[in-house]
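Let me begin by handing over the structure; questions about it come next.
Omission of a single protein chain aside, the complex is shown with its protein chains in their original locations.
Chain IDs A, B and C follow the sequence of writing; residue 1 opens each chain.
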């Protein structure tokens, strides 16, 4: 008998997420296991945005009337909460973007465009999300530097020896996921940052899958850039974050041009605004930044350490139960302590897409495909995986449900 | 006695906007006249997003389970509604961005980066919003083409004769606001487009201030690109639109790199996705695109033609009443038929900032500053204006309120 | 069992018809479904009257995409190029006989997309927007 050991009162938490209490098909309750794609939102986040639109919706920064001042304060408060969450040295180092993807593209298009030259090297990894590969490929084609990739080992870890082999004085930037969105691997980013800094290279971290699930301290890590998305951490769609060390951000050219990012515009040229607004052109995602602030409050109230423990318990249980299903293989580290709450499955008889479709009929929402990590799948010679991913509101029961549905898949394709 | 002639049942409309029914200070009801900065949202839009988060929040495009399919359909439905609204030939020509600013930057960074060469000319105007000046300035510095500006006449119109003088065979692009966000001037974009096309130049239109207030038909205009923002047309923050002719969009390189904009990624290079997703990297603003779709529904339900008539009636009344206040000057065309619902005021004795602050104490929300149009203000040798701007829910009474408050301003500064 | 996986679909998936490329080919086109990495490669031999003489295909992917390819491509034999170009989405769905959401629709229609692109020499065929 398994003892379900978790520090969270999951039933109480589930009460805060209205979406979880529904039947997806008549008589079939929802089991949401696609948290790596996007998380659900607690009532407090939904209501905070609702309240904004019903009570003080106004454009920010440039208004002297009450509603605009309230909106500005609430928007900048969202920034403060993020700065505190990741322990940025200053709110000026926290830039709002649309998401991780825009954050990483911002680094490529500003820092990259002025600092990378032909002959330089940017190191990424074979397990990256496309958003940390494609921007560098596009820029490399324009500028002529080289992109090299840290290979992965059979059990889904970064090959650190190979990394040290790649790291020479041509390397200007190492850009790596904190946690893999397919295998859950928690990468040794602190070690990577130290090694890269010793060679004079900067380090950008894709934290899309870490910030929602574990404590991140950008100053302790000493990373140069750090990117993540609101929608994966209980916040709304439409907003994300780029953290950057102030000295880098000051030296970088702006990204997009327009309102709010300038101090002065003349027909002959312009002067940029102070940080962080220099990188926030145009009307920002106001309601979204406010909602994100409430998501941070919620995470803090529950406790990110406890969330992490809960997810590790779920993952350990899921890996154990999955190991009992014949013909199922899970990518990545076998030890749940080395990974986040993600299980990407390959079934012997059935394509990932069919797995997900049959699971869906049982109410179980998992994602099928390459999860925007084609190179990783190419590495393992797999076209697609069916990925289950967990969050604070998931239960051990839900994992049992998924396992049951997997047996239905096997039956269907065994006929 | 003025007869208030409007085709709208404004009292009924106001019932749909919860924010309007509040006291900004005790006993002081809100008079919201900052619609050019951002519009308020009807209940249907707020509730549509609420419903998404409470019932079918999921990431789009790549999920095979029910909620993700529902989310995908709703998101793409938002696109269809926009395509119909502006009469795009295909939904593939409608790209979701964060706003007008990102839309215009997208054109600069993709079409511009591959089509502009040293010696080329881009024509903008002296009345542009910064978002249609700064992106071209930034790119011009990198590439070495020239940006020229159509001058404005004393009464706030584009100097079309000067435009024809600027238009030679070095011109690759003319980029111009449909409606000025400061003076309300409705520019003769059809005429500009014809002239530019005759010289082989493309035309981009900044429609941030037109789409919310008047019928726009991109095919009838025959413009090459058209940009606008959700938050100014009753929709949420965090999303905007770029329309582009399909042939241009197909030929352009992508903007941001990442998930959803690729068909295939390999370590050595990538292959782009079909339109419109080629230009939508990463998780998009899902809830926001859905909310925007409901905003379009609301606009259609009321009738955009009628909204336009209502605003013209308000503007005519406002201009008349303002002309009675000594020492007040309104920028732009004096004929209300030539302009949108915007009145940017200069007061003899008081700085715009002080005007707005005193109006605020009377509950009247107007914007003070350069409204992201510094070159326009420089042209008139004014640092700032106080701008009132109207929308479908504004009343003639509210204009009276503003006029009253302007007299308080005059008293304060006359002492 | 779930009607998504009707007997016939599973049969075609497990024992696909006409699998294996033919050469030389008058139509030769391949494409991915970026959603899930499904892949289909189609080769078609036409006779002197532009009528399909033989087809062969290769691919990997989910049951829906592969069964759809197996059924559709087998049915091409004896059809003229014009007839091929006229095949539409509804015919495929009728052939499959199942209800599909927008994402699975892409799986089901990948075989048609490859066929049309091959037959027209385009990556998108007229009317795709209607999806």
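Some notes on this structure:
Rule of thumb we're sticking to: a residue touches a chain if its C-beta (ideal position, glycine included) is under 8 Å from a C-beta of that chain, and two chains touch if they have at least 3 such contacts.
Remember, it's a predicted structure, so these values are computed and weren't measured experimentally.
Of the chains displayed, those contacted by the omitted chain across the entire assembly are A, B. For the chain left out of this panel, the touching residue among A:21, A:55, A:190 or A:264 is A:264.
The chain omitted from view is touched by exactly one of B:8, B:374 or B:406, namely B:374.
Set against the missing chain, the residues B:227, B:267 or B:384 yield one that touches it, B:384.
Checked against the full complex, the candidates A:35, A:175 or A:273 give a single residue touching the omitted chain, namely A:273.
Residues 61-64, 66, 68-69, 72-73, 76, 90-92, 262-264, 273-274 are the ones on subunit A that touch the missing chain.
As for the chain not pictured, it touches subunit B at residues 350-354, 357-358, 361, 368-370, 374, 377, 383-384, 412-413, 415.
Convention: only the chains that are shown with their structure count from here on.
The chain with its C-alpha centre at the largest distance from the centre of subunit A is C. Per-chain CA centroids place subunit B at a distance of 44 Å from subunit C. The centroid of the Cα atoms in subunit A and the matching centroid in subunit B are 31 Å apart.
Subunit A and subunit C, compared by their mean Cα positions, are separated by 36 Å. For subunit A, residues touching at least two other chains, in rising order: 353, 357, 368-369, 374.
Within subunit C, contacts with two or more other chains are made by residues 35-36, 104.
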